[in-house]
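If you scroll down you'll find the structure; I have some questions about it.
Note that this complex is displayed minus one protein chain, with the remaining chains in position.
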Amino acid sequence: MTQVKRIAGGQIDRTRTLHFSFDGQSLTGHPGDTLASALLANNIRLMGRSFKYHRPRGVFSAGSEEPNALVELRPGARQEPNTRATVAELFDGLTAQSQNRWPNLRFDALSINDRLNAFFTAGFYYKTFMWPAVFWEKLYEPIIRRAAGLGSLSRLDDPDSYDKGFLHCDLLIIGAGPAGLMAALTAGRSGARVILADEDFRMGGRLNAETYGIGDQAGADWAALVLEELATLPSVRLMSRTTILGAFDHGIFSAVERVSDHLAVPLPGKPRQTLWRIYAKRSINAGGATERPIAFENNDRPGIMLAGALRAYANRWGVSVGDRIAVFTNNDDGLRTALDLQAKGVDVVAVIDPRKDGALLPGIRHLRGATVVDTAGRLGLTSITVRLGNGKAETLAVSALGVSGGWNPNLNITSHHRSRPVWNADITAFVPGADGPPGLTSAGAASGAMSTHAALATGQAQALSVLQALGFAHRTDVLPKAEDAPLNLLPLWYAPGGEGRAWIDQQNDVTVKDIKLAHQENMVSVEHMKRYTTLGMATDQGKTGNVLGLALMAELTGQSIPETGTTIYRPPYTPVALGALAGRARGQDFKPLRLTPSHHWAKEQGATFVEVGYWLRTQWLPRPGETTWRQSVDREVLATRKSVGICDVTTLGKIDIQGTDAGAFLDRVYANTFSTLPVGKCRYGLMLREDGMVFDDGTTARLAPHEYVMTTTTANAVAVFRHLEFCRQVLWPDMDVQLISTTEAWAQYSVAGPNARKLLEKIVDQDISDTALPYMGCGAVTIGGLRARIFRISFSGELAYEIAVPTRYGDGLIRRLVAEGAAFEAVVYGTEALGVMRVEKGHVAGNELNGQSTALNMGLGKMVSRKKDSIGMPLSQREAMVAEDGYRLVGVMPVDKTAALSAGSHLLDVGAEPVAANDGGWLTSMVWSPHLGSLIALAYLKAGDQKLGQRMRAVNFMTKQDTLVEIVSPQFIDPQGDRLRG
Amino acid sequence: MIINHPLLGPRDAQEFIYLGDASLIARPDGLTASPQAFLDYAYQRTNPAGLHRELWYHEQGDRSWLVVTRNTVTHEITLVELARDVARREGRSK
Amino acid sequence: MDNNLKSLSALGKPTALILQIGPFKITERMNVALASLATRRGQGTEFKNRAQLAGVPLPPPATSERNDPFGAFWVTPEMWFIEAPLPMFEDIAAKLKAAFGDTASITEQTDAWVRFDLSAPNPSHLLERLSNIDVDRVPDGHASRTVIDHVGCYLIRRNANEVTLYGPRSSANSLLHAITVAAESLL
Partner (left out) sequence: MRYSGFRVIAEALTGHKGWKPLWRDPDPKAAYDYVIVGGGGHGLATAYYLAKEFKQARIAVLEKGYLGGGNVGRNTTIIRSNYLLDGNEPFYEFSLKLWEGLEQDFNYNAMVSQRGIINLIHTDAQRDAFTRRANAMVLHGADAEMLNRDQVKALYPFLNFDNARFPIKGAIAQKRGGTVRHDAVAWGYARGADQRGVDLIQNCEVIGMRIENGRILGVETTRGHIGAGKVGVAVAGASSRVMDHAGMRLPIESHVLQAFVSEGLKPLIDGVMTFGAGHFYVSQSDKGGLVFGGDIDGYNSYAQRGNLPVIEDVAEGGMALMPMLGRARLLRAWGGIMDMSMDGSPIIDKTDINGLYFNGGWCYGGFKATPASGWCFAHLLARDEPHPKAAAYRFDRFAKGLMIDEKGQGATPNLH
């Protein structure tokens, strides 16, 4: 069996044969085919199963509105569920399989649901499965969930890459049918920057599927010529295989270009898809229209499809879906299907036309005043039952039926800003509302202009008005001649038959009965109806069914359609791969990496790194023989406290603050005072948020009378800078203050420990003795003539300095420090050892700076000067925030030094019930102090300053730890600070 | 959204960080203001459905704070000014 | 022991990177000194006089300007980044301070940035995948901040075929990765 349904004509390349498979069956097609057209050419009508009833389903449309022919495309990790066969471009080697069926497509066990349809009405599940209560999670829901969904993901990482980009244009034209092409030609010829985007791989829209001409050419040939000219215009960008997904504010559109989906595998380096963000000054929706069906019993069988699709398969793809076909249409457009197929030699058994009046088609059995009321054929259509104008029923043997209930303008994108479509009685359809996205207009069938002539005319007119608005010189070309026939539509939504089901939403199995039940239960507002019946919730987003459902509800309530309501669409226009929306940001590229100046050196040393924001910092540096991280960290801590340790602290934010008001400015943004700080000195600063909570901390140095450098925490560097700019520009706009970040400009290392000075003396050119550079001193120095900065500050509690050189010398400096440090058995320590030492010293860090704590909580209440106004000072004085029994920072040590302790444990009084009322506080940070030979922790404890020396329990229910602890000062070592000043 | 920056022209709003109502410009003096005045400043918002003057910061741009007048129902932006100019106009100085 | 520390490029290499990917030539520039230059409040007139005297250009917003040995691009109101050749301007901040005195706030920025110069017949083919700046339509000399794969950069269009990108030095590898992946996808 090879393509037995091919007939003459079409825009396929018959000189080349493509091999593909469906459910394991090897088949052939041609370039230009979609998977759907190729399957139909091979006489395969059954392609899928519906969601709820597992009804056999075939192709319903010839475009992206397809509800039924959904397949899993491609094998392995590239498996792509729910792919519409109607838009999947055929390529050599394509593999597809049917989905939502078991064990196979022809015999699907869950088609039992179809037999039980009397129970599975709209919303039945809301009324049952409630008893007994535990059965929901244990029994009912697992069964429902197992049956859920359509296609499946492979669970393997997507092997393809995705890209993103940004485009700018004067005019974005959505859709390259007659209206879009005419608009693009008009605008492009005038020199405007135009993007013409179309979801199809072949531009031309309906012109590719129709036999009528434009001017004296076939429509498709006219389209090809226009495209040829457009391609020569430098300001026009043609984007086929590109779907405009959404209209966002101020002329921003998202679009996905399917770069490689027509290939088995993307070419090397090429993305599978590209997400474009398009900035458009103006836009025209020329997205055409979507045909809608008429509901009648068993209108969902494979072989029944939209009339326009039936003739598209014949005209564009050279496929006759059936040998004996019929057409059921309430409008003249549907008649074209019968005429086109008849002209191609297909046996047109009858045209069933509910309209009583009007001319009869020549040479075709044209049944006026008739409707289709039932069909037969388990896995594919075999016959239809027609109710004739005289009321009698007649059964006709047919294998394909084209149905046309009219055309709905594709106004989807015009309602993305929640503009409501407007009912147009002339064409019996909704058209775009006037309050759509500013700058977006519609042309052609999308605007309700249904003839080809009207499409060309409105496309041109809309483009001209855009050109005028944007100030482009333009001319009005004479339009080529094109058909301008009216639809002559007789509204008909539902052709009642007997007691059977008539489908409205094919994928979700919403039938006329469901709409009736929704009405009976007072779910009559459009939103209630949709949500109750699931109408329009399927992957086709109701493109073919929504208006039908609305019209039926209108009939039931006795209201007009516009009175009943409208339905708006949300982005995206068609479902879009999440990979495309993510673009390049995945895996290691999820976020940029920031590397420290010592990174390359540390990597050579086999360091373990840790993510700190976007930074990678050295966590610890294992030495040969060390098998656990604790061994390395303990060594780093002990060696630092004993002799000297080196740590890269470049990641801390550094902000240069200059200007004659710099000191006064700092007094406003810090809770404590900086204007009095002498030049050449540093001071620890505490920064509050306006709500009085601690925002950030760090040391700030005065380098010159009008020049300070502020240090922030790594985590808050960006937020602090933003805040300072707010204070500078918005609160005190006349202060003479200039800000610039210098975080990246300096490689900065902490050198800490009793031998820190001795080590640095070997490196720094200047005198850095205690006299020359006392505790909290700072200044410019040189290293072998190289400009450098030194700050005598300490986070570890040891005699310590931070030494900074221009970043490009950072690698050289760490190597130099290590080399010179060898004499002192210096170590390089990472963030773990840093954390241990700061906890030992009782310094707050990220775990304590949690945004929920005051200076008072941290034991730093005295730093908040109330003699001056500063950010956060006023609100920090609220009653609960200065309460005496509030949280205070304390130290915690287990009474038994071998006992376990963990951060996040809560503190309870000994003997107290473990309930919230007795919750005393919690352990914020916990480390093993090799120095003390014990686990130690910092904690926020209610009235903690009054509880020093008391015993409490540190309870962690997660690890079942309940440890007796002693509350101590948070400064575990050197509370007097002798070491600092050493 | 697009914010028409007074110095740089149209820029994608994604480059900006939003703070909130431009009433945050009018920070009371912390030493003299009543507690209620400070509470109102920090916590109470008009939150209009319609025109809203609001503070945006061009974080991935020139670091200017802007006062943007935007309709919160339609997102239409009708005016963009440098916040520093607005602040001075509203009497803020040092 | 040699007292002179060795310097590394932002990419962690001893020498600057030069990369040709199809039509796109990417050159890392290590020989540029950079400093921020900001007007102190109330010093505007004197500041401008000094700039003129020193030959330091002060281009308007969103633009850059050259006046050898200096280049300058606008950063924020009343602040510019000044470019000058290394090693002559190893101490660019000190040199500028000498020229501007108390009329300006000047901060060393040389090591805060990595600079990649991109040259190609149509740089926008690559840059439209990286940045939302309309590189085809902005004038020569345009300079503004933009985001490339979450990294904040300055983009300067030197002319129709040459664009400079300044990115934060610590993210130099990530920025280069973004550029090369995009360039390779266009081969």
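Note that the chains are named A, B and C in the order they appear, and that numbering of residues resets to 1 at the start of each chain.
Here is the rule we use: a contact is a pair of C-beta atoms (placed from the backbone, for glycine too) under 8 Å apart; a residue touches a chain by one contact, two chains touch by 3 or more.
Everything numeric in this text was worked out from a predicted model, so none of it was measured.
Looking at the complete complex, one finds that the omitted chain is in touch with A, B.
From the options A:G9, A:P562 or A:G846, the residue with contact to the chain not on display is A:G846. When you scan A:P362, A:G558, A:G587 or A:P624 for touch with the missing chain, the hit is A:G587.
Where chain A meets the omitted chain, the residues involved are 51, 77-82, 118-119, 121, 124-131, 133, 136-137, 141, 144-146, 148-158, 160, 162, 164, 246, 248-249, 252, 254, 272, 275, 277, 416-418, 513, 517, 520-523, 525, 527-528, 531-532, 534, 537-539, 541, 570-572, 575-579, 581-583, 585-591, 593, 610-611, 689-693, 695, 846-847, 850-853, 875, 878-882, 902-906, 914-916, 918-919, 922-926, 955-959. In the full complex, chain B touches the hidden chain at residues 1, 13-14, 18-21, 35-36, 39-40, 42-49, 52, 54, 70, 72-75.
Note that in this section only the chains that are shown with their structure count from here on.
Multi-chain contact residues, meaning those touching two or more other chains, occur in chain A at positions 279, 661, 734-735.
Touching two or more other chains at once are residues 12, 59, 63-64, 82, 84 of chain B. Residues 1-10, 12, 30, 36, 38-42, 78-79, 91, 102, 105-113, 128-132, 134, 136-137, 149-151, 168-175, 177-178, 181-182, 184-185, 187 of chain C are the ones touching chain A in the complex.
By the touch criterion stated above, chain C contacts chain B in their complex at residues 61-62, 74-77, 132, 144-147, 152. Those residues of chain B that touch chain A in the complex are listed here as 1-2, 10, 12-13, 17, 19, 24-25, 27-31, 33, 35, 38-39, 42, 55, 57, 59, 63-65, 74-77, 82-84, 87-88, 92-94.
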